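Omission of a single protein chain aside, the complex is shown with its protein chains in their original locations.
As written, the chains take the letters A, B and C, and residue 1 is the first residue of each chain.
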Amino acid sequence: MIRIKRLRKVYPNGFVALEDVDLHITRNEFVYLVGQSGAGKSTLLNMLYRADVPTSGEIYIDNISLSGLAPKQVPYLRRSIGVIFQDYKLLPKRTVYENVAFALRVMHFSRSRIRRQVTQVLELVGLQQKMNHYPSELSGGEQQRICIARAIVNNPPVLLADEPTGSLDPDTSWEIMQLLSKINARQTTVVVATHNKAIVDDIRKRVVALEHGRIVRDEQLGLYHA
Amino acid sequence: MIRIKRLRKVYPNGFVALEDVDLHITRNEFVYLVGQSGAGKSTLLNMLYRADVPTSGEIYIDNISLSGLAPKQVPYLRRSIGVIFQDYKLLPKRTVYENVAFALRVMHFSRSRIRRQVTQVLELVGLQQKMNHYPSELSGGEQQRICIARAIVNNPPVLLADEPTGSLDPDTSWEIMQLLSKINARQTTVVVATHNKAIVDDIRKRVVALEHGRIVRDEQLGLYHA
Amino acid sequence: MIRDFIFFFSEALISIRRSGLMIAISIATISVSLVIFGIFLLISANISNLSNFFSAKLEVRVYLKDQVAQTDIPQLKAQFESMPHVRKVEFIDRDVAWDDFKKNFPTIKLNSILSNNPLPHAFRLTVSETEQIPSLVTSIRTLKTVDHVSEMGEYANRIATFSKYTRIAGIILVSLLTMATLLIIVNTIRLTVIARQDEISIMQLVGATVSFIRWPFIIEGLIIGIIGAVIAITFLSFGYSLLVVKFQQSVPFVPMLFDQMALNLIYLTVFALGTILGIFGAYLSVSKTVQHY
Partner (left out) sequence: MIRDFIFFFSEALISIRRSGLMIAISIATISVSLVIFGIFLLISANISNLSNFFSAKLEVRVYLKDQVAQTDIPQLKAQFESMPHVRKVEFIDRDVAWDDFKKNFPTIKLNSILSNNPLPHAFRLTVSETEQIPSLVTSIRTLKTVDHVSEMGEYANRIATFSKYTRIAGIILVSLLTMATLLIIVNTIRLTVIARQDEISIMQLVGATVSFIRWPFIIEGLIIGIIGAVIAITFLSFGYSLLVVKFQQSVPFVPMLFDQMALNLIYLTVFALGTILGIFGAYLSVSKTVQHY
């Protein structure tokens, strides 16, 4: 599903954020991406949904090379990848409902189908009562859950989650991670960048550890710390 | 130091975020504020530095009633309270250095003193090399650490931390919490709203638990869960 | 298609409603600059009206030699009429002219001294193009039957060049003004779009195509342009009719542009400029603001 070859990312200011990253993630896999703050986890995820381009190296998603992707194809790639952003990236002037619905509207779904799917997913993350609120009227954890809802609402084949439980209490975090596991079981490849040691150690999956932009560990059913 | 009396907060849309909150925090105390996502932790902290006003009830800081505070006094209250914001609130067009320095500039410190204190605090949070970067060029955890640096740079007598380790890996989180403990030991009252069970259970302090806007537990050297 | 249009339209309305202040400010700016533009159009229309009015009064007087017989007049008249740019030819009998002259100069006690009419026969030619007067005069002077052509030529020449250059200056100013209005409106819209840059980039990150993002902005630009134009036109037409009434009362001899057709054309131009610039500004702004991957 996702193949990364000799990836290297140097930011314009000269900082080397990723170096020599090789990674193969098969369809329906569930991978934890761990590493210290600044290790390069978000940088790697950004490259997967083409929010940024690598300095060198190749990324293949479903055997399609991202570097060969025409600009016009980028929106379609992004629709096939649900992203839970570390900083949520909600539209401030749209209600919760509209924020989640937006991901379906860009795909020209019918109003009734949008309504059904959005209501369903908001229930899943426990925010059905906050449907008509604006993001600024929500708590940090609630905002994070809208972002999660938007990422999963159209059942994308790939789900990238960047610190999806950073603002959530342990119980809610647990529920959300269970939800991601369930989604993974329904034929979705899931990559989760996280600092949540408790969850990585409890819900055991493949763990890929980054350090200073390099992969230093990659083990099935791994732990947060080696 | 901080006295809260029968505090109630109803948001303009009718949602009751806090109800009947009474709390007394003495000088130099260290308090964990815990509770589910949406329990009202941020709402309570917002009221303490006058980012929002209570619907009813009273808050005294250093025996000064916030409701009696003249608008002109608000900036001076805020300078005496360091805040680590849940969403960082960094100035996007200022470098790391300028963001932290801003908190001192509003107090008309001399350039040399600003330079000394900012460099010192950036070293403390491990970001001295990122001094001249813009927030958008930093990782989530790095942004959070700038926010922490800005909050503590002028040694305020009160420090409010809203989810200060949400984007940090366990090791960095541990260091930051040790730092906050050290600051607390240096005559600073510290209130930390957090979901980090590991830390609350390890660095044992007073724990105040909120549930649906009400205080449901308040114990010295408490645990995250009752 | 229709579903999409309804969606884009409702998106545009939502964003207009929710960015209230910003939209209000940009509508204000747009209508103010359209008012300025409209004022310039009205002024230049009035100036050209005025210069038409003056040139319509321009005439050339041709004095004939004494020996020209009354019977030659019709043929001469036809000859003048066939000349290019001559709109009207009027014969002035020497007796009529003498009576007129005596009426015009009552201080000269001619009547008592002189019973004989010293004036020749003449023609009054009305010319359609002021610029053509000098060449016309030159060609008439070559005729054998003509004694003398009135010295109005130089004056006509002056009015002609003056009105021509005024017209040119007017055209330059109006094009300058159009460009200025264009710049102000496009800039204003750009500022509102730049302020929503973050939103646009979020939309792109969750898979919106550029055209999907662009359409609501274009419709929004259109709506803003229309509202701005309508406000401007209301102000202009109200103000102008007020001004015309005042001016006509005070200076009745100066002809002001009254023709409702011409006025409507001006208002239509303002409207068109508002809507087109609204759309164009939005299109341009979004195109410059979206990330082209």
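Quick note on the criterion: a residue touches a chain if its C-beta (ideal position, glycine included) is under 8 Å from a C-beta of that chain, and two chains touch if they have at least 3 such contacts.
The structure presented is a predicted model; accordingly, all values stated were derived computationally and were not measured.
Undergrad: Tell me the shown chains the invisible chain touches, ordered by label.
TA: Even though it is not drawn, that chain still touches B, C.
Undergrad: Consider the whole complex, including the chain that is not shown, and state which of C:Ile14, C:Leu143 or C:Leu191 touches that chain.
TA: Only one of C:Ile14, C:Leu143 or C:Leu191 touches the chain omitted from view, namely C:Leu191.
Undergrad: Please pick, from B:Ile64, B:Met107, B:Ala185 or B:Ala226, the residue that touches the omitted chain in the full complex.
TA: The single option touching the absent chain is B:Met107.
Undergrad: For the chain not shown, which residue from C:Val96, C:Leu176, C:Val245 or C:Ala272 touches it across the whole complex?
TA: Checking the options C:Val96, C:Leu176, C:Val245 or C:Ala272, the one contacting the hidden chain is C:Leu176.
Undergrad: Kindly state which of the options C:Phe8, C:Tyr63 or C:Phe80 is in contact with the chain not pictured.
TA: Only one of C:Phe8, C:Tyr63 or C:Phe80 touches the chain omitted from view, namely C:Tyr63.
Undergrad: Spell out, residue by residue, where the missing chain touches chain C.
TA: On the chain C side, contact with the omitted chain comes from 21-22, 25-26, 28-29, 32-33, 35-36, 39, 63, 106-110, 113-114, 116, 118-120, 147-148, 158, 161-162, 165, 169, 173, 176-177, 180, 183-184, 187-188, 190-192, 194-195, 243, 247, 250-251, 253-254.
Undergrad: What is the set of chain B residues that contact the non-displayed chain in the whole complex?
TA: Looking at chain B, the ones touching the missing chain are residues 49-51, 71-72, 74-76, 78-79, 83, 85, 89-94, 98, 102-103, 105-108, 110, 150.
Assume only the chains that are shown with their structure count from here on.
Undergrad: Counting C-beta pairs in contact, which chain pair ranks first?
TA: Highest contact count belongs to chains A-B.
Undergrad: Taking each chain's centre as the mean of its Cα atoms, which chain lies farthest from chain C?
TA: Using the mean of the C-alpha atoms as each chain's centre, the farthest one from chain C is B.
Undergrad: Round to the nearest whole Å and give the separation of the Cα centres of chain B and chain C.
TA: Distance between chain centres, rounded to whole Å: 66 Å.
Undergrad: Based only on mean CA positions, could you tell me how far chain A sits from chain C in angstrom?
TA: 62
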